[in-house]
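What you see is the complex with one protein chain gone and the rest in place.
Labels for the chains are A, B and C, by order of writing; each one numbers its residues from 1.
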Amino acid sequence: MDFNFTEEQTMIRDSLARLIKDQYDFDTRRKVVASKEGWRPKMWAQFAELGLLAAPFSEEDGGLGGGPIDAMVVMEEFGKGLVVEPFLQSVVVGGGFLKRGTEGQKAEHLAPMIAGERVFAFAYAEPKGRYNLADLETTAKKDGAGWKISGHKAVVVGAPWASHLIVTARTAGGRRDTKGIGVFIVAKDAKGVTTRDYPTVDGRRASEVHFDNVSVGADAAIGDAANGLPLIERVTDEAIAALCAEACGAMKVAQTMTVEYSRQRKQFGTPIGKFQVLQHKMVDMFMEAEQSVSMTYMATLKLDEDDVTRKKAASAAKVRIGQAGRFVGQNAIQIHGGMGMTDELAIGHYFKRLTIIDSEFGNVDHHLKRYTDLSAADMAVAAE
Amino acid sequence: MDFNFTEEQTMIRDSLARLIKDQYDFDTRRKVVASKEGWRPKMWAQFAELGLLAAPFSEEDGGLGGGPIDAMVVMEEFGKGLVVEPFLQSVVVGGGFLKRGTEGQKAEHLAPMIAGERVFAFAYAEPKGRYNLADLETTAKKDGAGWKISGHKAVVVGAPWASHLIVTARTAGGRRDTKGIGVFIVAKDAKGVTTRDYPTVDGRRASEVHFDNVSVGADAAIGDAANGLPLIERVTDEAIAALCAEACGAMKVAQTMTVEYSRQRKQFGTPIGKFQVLQHKMVDMFMEAEQSVSMTYMATLKLDEDDVTRKKAASAAKVRIGQAGRFVGQNAIQIHGGMGMTDELAIGHYFKRLTIIDSEFGNVDHHLKRYTDLSAADMAVAAE
Amino acid sequence: MNLDFTPEENAFREEVRAFIRDNYPKELMNMGTREDLSREQFLAWHKILGKKGWSAVAWPKKYGGTGWTSTQRYIWSEENARVDALMPLPFGVSMVGPVIYTFGSEEQKAKHLPGILSGDVWWAQGYSEPGAGSDLASLKTTAVRDGDHYVINGQKTWTTLAQHADWGFFLCRTDPSAKSQEGISFILVNMKTPGIEVRPIKLIDGTHEVNETWLTDVRVPVENLVGKENEGWTYAKFLLAHERSGIAGVARSKRGIERLRDIASSETIDGTPLILNGDFSRKISQLEIDLTALEFTELRTLASEAAGKGPGPESSILKIKGTEIQQRLTELTLEAVGNYGAPYARGMDGHGVNDFGVGPEYSNFAADTYFNMRKTSIYGGSNEIQRNIITKMILGL
Partner (left out) sequence: MNLDFTPEENAFREEVRAFIRDNYPKELMNMGTREDLSREQFLAWHKILGKKGWSAVAWPKKYGGTGWTSTQRYIWSEENARVDALMPLPFGVSMVGPVIYTFGSEEQKAKHLPGILSGDVWWAQGYSEPGAGSDLASLKTTAVRDGDHYVINGQKTWTTLAQHADWGFFLCRTDPSAKSQEGISFILVNMKTPGIEVRPIKLIDGTHEVNETWLTDVRVPVENLVGKENEGWTYAKFLLAHERSGIAGVARSKRGIERLRDIASSETIDGTPLILNGDFSRKISQLEIDLTALEFTELRTLASEAAGKGPGPESSILKIKGTEIQQRLTELTLEAVGNYGAPYARGMDGHGVNDFGVGPEYSNFAADTYFNMRKTSIYGGSNEIQRNIITKMILGL
């Protein structure tokens, strides 16, 4: 057992932290978020230059030979800086699918993604599907060698910035069947793709994406178009681990910011950090953040174990971090008092990001149920 | 709307409080609980003399013309004094069934119960039935004009002190059917009744009761032997309201005892009641107790409304009070520190009683589900 | 003890229900938790009630109030909650009004009460200052006597909706040598007076609900002093206790639970309505049970108030539990809408409901409302302060 980072990972972390400190201070972020674009393509280019986008990929795939731990390191720093650029969407999810694609797909998509030239977003959720990855009304119908895709994908985070979308669609079977699901690469400028772009409450951009008989070639399908759910679940669990790392970064900052604020802010002539009730709340915030880090390590380190172990680990982490994020966020605001409610302080933005993280890729209830169902299946197997 | 007690109710409360203060102090209770009998029949006679056992019955039934509010008043004082005598079992439950019986049953059973000469216990739970009142393996088979009862009733509280049992049994249908359930009066000395008596962790006595082809007459059946569940539910809801009142009494004492202790007990040279964290915990205990009182009033005042309203009210109260009792009990011990763990202080005994109250007549989970199911049924009706 | 309404009370309910049905502006139904409305929208119902004589339900009749019993007021708030009515704002009717008719001069009563009742005059609250928050006694704004005027200098914050205000009531230090809670006065200020600047504070939900108010050499006639100089703290405490007593928000939360049930009936999870999902429906049940406990605690408090006791420290319980429930309600609502909690309605063009066409209409402000409601455990004396009050006043520690 080993909980140390490699030298490369430490280097990535330190140089990214420096970059964010220099070029991603809170005021700059506010301006970017309020801008027409909502992100900085130049920042993305810098991330690429720094090797971040290559970090979690093997050398054969054009990466730096890292893996999920490297993604974790990046995402934690993103969380600390409230970075909005789509590392999760393009690198973790997009890259996660592409690295399991054909050599042709890697050459066409993965290499430019790593170079920062192509940006991916993940169009999986649907208006009525909630958090069930298999609850799909979007269809992909065989059309000669290729496919025709139709449907409506909801809240596709990062889509306004993306050149390409990874789209899940039903190729066979009924709605919510676990079989008959495919994964497709679709260029956003393909004929029949329309998007309605909008900001999200946590400072990012997303789109409603409509596919109207969008034609793609045979090479657009990643993996088994008749049984893509296992791959989708795997990549989604990787995304969950990365998202948990982002939450850890955000929680750590929210917690230390709150302690700092409590040191300076006086009430009744005393710094509020001297009030025992607030002290113990901040201790609880600290413990929640620490346990979230533990869970993120756990889930990340178990990504390559068998399916059930991986799924349980990811769900356990998402549950714990959803709860911790809510606790840390709400109490950070409470201890900041009225100031915590203002747009001008950073703390409210950490709170908002932590709130939305819980709903991404399934909330606490969803993952508590998933964990429980998997445990029951486990027990049934053990009992046989 | 009126939240005042009548003069009679105030008188009952005051004289009962005085009696408990004089003859039911904590040391006396400990001795009684540790004695061979485990209760004081003489105390019971005094309760009868005081009119407590008659209080909740109409004058036609030989009572004092009161109702559930009077039972509530008595039970709250019982809770304050940790009184073990079976008012709930004999008066609220026994009397609750009997007053809905025939005139003959009232004459034979209710009058001597009110006089304190007959004592009833409620044999309803079964080893595998958990909190489902209809989950019965005990059977009552037609035998001429009468019945033959067989089965095993679990944790029949007060049975060692009872002369008679109220027994629920299946007269038709399968296990857990809601129809086909009867309610029977069985003398404890009837042939075929065997009991295994034991103490409970909260200082009372209970029995495992086995019925082996016990013969009873036709007049043993209360109400409709083919469809007794509605009556059982009604009386059980009355018992729940009374039990909630007992819990309120226990919580109030536990809460004020804890405040008192925190005033006297010093740590680091300061009374621990000066530590803000403990202050706020005690505030929360106070609020829990207050809300429990509110819920007890609510449930008691709604006992005579329609079935769904009554059931929802009883379940809501039981949920809230189960949670409050746990919170108050656990924190009372925590704030008392090591002393709270000792048998010699009263506080631990309040904690134990509050713990067991949650499991009587269905715990928090059971009643939260019951409430939810009833709400769903309500909504379905409203939607029609 | 009983829960029965008298025939008169039942008739009263019919009367107010009919009045609301016939008079409440249709276009303002179910907007009760929105904070970014126009002045006209905010005042519409208030003005209608003012004409009817129902705008000040807790005031004595002699000052233009309804003189209703606590049961009537309970019925009134229940009936308004049925349409999620935009009730009269608290600053005039619930806050400064009772201070004026209790402690003010006859001239002040004659001048100010009619505008409060009619809804023609919008009031702002000038209590909090930067760096003070729940600790009102530390305030720094000064009012210095200069002939027939006070000259006020200082800065107030969290002046809710002061962008619309005609008048404000301000706590100012008139005796700088006095101890923290003494030497404070309660002064009425025309917001159009030169030297007042109201600057918006943007909140995390994107609304402009509160402001900073800067006062620079603001000259106010001495007759605008309420009660006695240097005794403003007494009036301030009186006001705060009144403010807390309405804060439980039971009727509104009941309506909120109904709305949540509607949402959970529309949303699906694995093809079945969310409301039929055990986890979620039990969370609603728990919330409703907690609300019932609060409701009956409030009813008991009202009964003891009706029996002659004024709003006491028990109102702190209502504040704590009421706000916890309101917060939990918005939290569950956000949870119910799933992925569509993320789109930021206020960040898009236009501010009407769902004019941006993303997700079901009920999802549009779910996140913003959740964010906004975090304020409730902070303002009006934070919930920590309320617990301190109970510690002292009830537990006696």
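By definition in this document, contacts are C-beta pairs under 8 Å (C-beta built on N, C-alpha and C of every residue); 3 or more make two chains touch, one makes a residue touch a chain.
Because the structure is a prediction, the values reported are computed rather than measured.
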Task: Visible chains that the absent chain touches, using the contact criterion stated earlier - done: A, B, C
Open item on the list: Touching the hidden chain in the complete assembly: which of A:Thr171, A:Ser207, A:Thr236 or A:Ser262 does that?
Closed with: A:Ser262
- [ ] Taking the full complex into account, find the residue in A:Phe78, A:Tyr297, A:Phe327 or A:Phe351 that is in contact with the omitted chain.
- [x] A:Tyr297
Open item on the list: With the missing chain put back, one of B:Ser15, B:Gln46, B:Thr256 or B:Thr355 would touch it. Which one?
Closed with: B:Thr355
Task: Contact residue for the chain not shown (choose from B:Ala107, B:Val308, B:Met341 or B:Ala377) - done: B:Met341
Open item on the list: I'm checking contacts with the chain that's been left out. Which of A:Gly63, A:Gly203, A:Gly273 or A:Gly325 qualifies?
Closed with: A:Gly273
Task: Among B:Ile240, B:Leu278 or B:Met295, residue touching the chain not depicted - done: B:Leu278
- [ ] By the contact definition given up top, give the residues of subunit A that touch the hidden chain.
- [x] 1-5, 69, 259, 262-263, 273-274, 276, 279-280, 282-284, 286-287, 290-295, 297-298, 300-302, 316, 319-320, 368-369, 371-372, 375-376, 379
Open item on the list: Touching residues of subunit B against the unshown chain: what are they?
Closed with: 125, 127-128, 130-132, 135, 154-155, 157, 175-176, 196, 198-202, 206, 208, 265-269, 275, 277-278, 330, 333-334, 337-338, 340-344, 348-349, 351-352, 355-356, 359, 363, 365, 368-369
Task: Positions on subunit C contacted by the hidden chain, ascending - done: 278-279, 282
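By definition in this document, only the chains that are shown with their structure count from here on.
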Open item on the list: Relative to subunit C, which chain's C-alpha centre is the most remote?
Closed with: B
TODO: Find me the chain with the mean Cα position closest to the mean of all the protein Cα atoms on display.
DONE: C
Task: Euclidean distance of C-alpha centroids - subunit A vs subunit C, Å - done: 39
Open item on the list: Two or more other chains touching the same residue: where does that happen in subunit A?
Closed with: 275, 277
- [ ] Specify, in ascending order, the residues of subunit C that touch 2 or more different other chains.
- [x] 384, 387
